[in-house]
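Here the complex is missing one protein chain, while the rest keep their positions.
Moving on, here comes chain A:
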Amino acid sequence: MPASKSDKQTSGQTDILMEGRGLERTFITGEVSVHALRGVDISLKRGELVVLLGHSGSGKSTLLNILGGLDRATAGTLHFDGHDLTHASDDELTRYRRRSVGFVFQFYNLVAGLTAKENVSLVTEIAKSPMKPEEALELVGLGNRVQHFPAQLSGGEQQRVAVARAIAKRPQILFCDEPTGALDSQTGIRVLEALDRVNRELSTTMLIITHNVGIGEIADRVLRMQDGLIIEETAPKRRLKPSEISW
């Protein structure tokens, strides 16, 4: 199983946390087969913040599903922290998600019946060495909203609860699928600030997928997808703070 985050500095470990080679994914619906991924090579380094850009239909969500352990590639190999995920069973993928992965969804997906704090505890309870829910909420700037239910929070606040929920278990890697997609730019930036802070303070590896080119400027690296392939990789000269960007 993937080592916990504290092992990160142990000697002998490579810099690469996740690596996919020749990833393909074909969806067959009736007589039509769609090649959503056509042989993607991707590697994510420890502590790195990567933005994956692409238009809808470019295959970025499919890639995220495979990297996040929600789906399996039709062909290719996938390794996480030295473990082979290519042929992992459902249970092994569940365990991978449970221990090592955090997710932030476009539509927050908070549990309506639980308060902000309880939504976070939902995940910390099943994690090995999580932070306190309050601490996680503090980190995303919601220290004063812990007892609120989702229906009592704004969209941006709900998304930050989702971020707190994702990071509270100290995942090695955080996948964010259009985390600002449902938000206006001002609230979106506050969410990005939360993510940026987590990345810097906890050195959590992060993959943010978005079609919003502007967000690329807060990343260490930007990948661009089109037609199921990564067609471009750039590294901004200087990683901007979220407050410095706009869209």
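As a working rule, contacts are C-beta pairs under 8 Å (C-beta built on N, C-alpha and C of every residue); 3 or more make two chains touch, one makes a residue touch a chain; residues count from 1.
Operating definition for what follows: contacts and distances are computed from a predicted model.
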The complex lacks one chain in this depiction; which UniProt name from "ABC transporter permease", "Aspartyl/glutamyl-tRNA(Asn/Gln) amidotransferase subunit C", "Cytochrome d ubiquinol oxidase subunit II" or "Alpha/beta fold hydrolase" does that chain carry? "ABC transporter permease"
Among A:21, A:83, A:99 or A:197, which one touches the chain that has been omitted from the display? A:99
For the full complex, which residue in A:58, A:121, A:172 or A:187 touches the chain that was left out? A:121
Residue ranges of chain A at the interface with the undisplayed chain: 61, 65, 68, 70-71, 91, 94-95, 97-99, 101, 103, 105-107, 109, 111-115, 118, 121-123, 125-126, 147, 149-152, 165, 177, 182
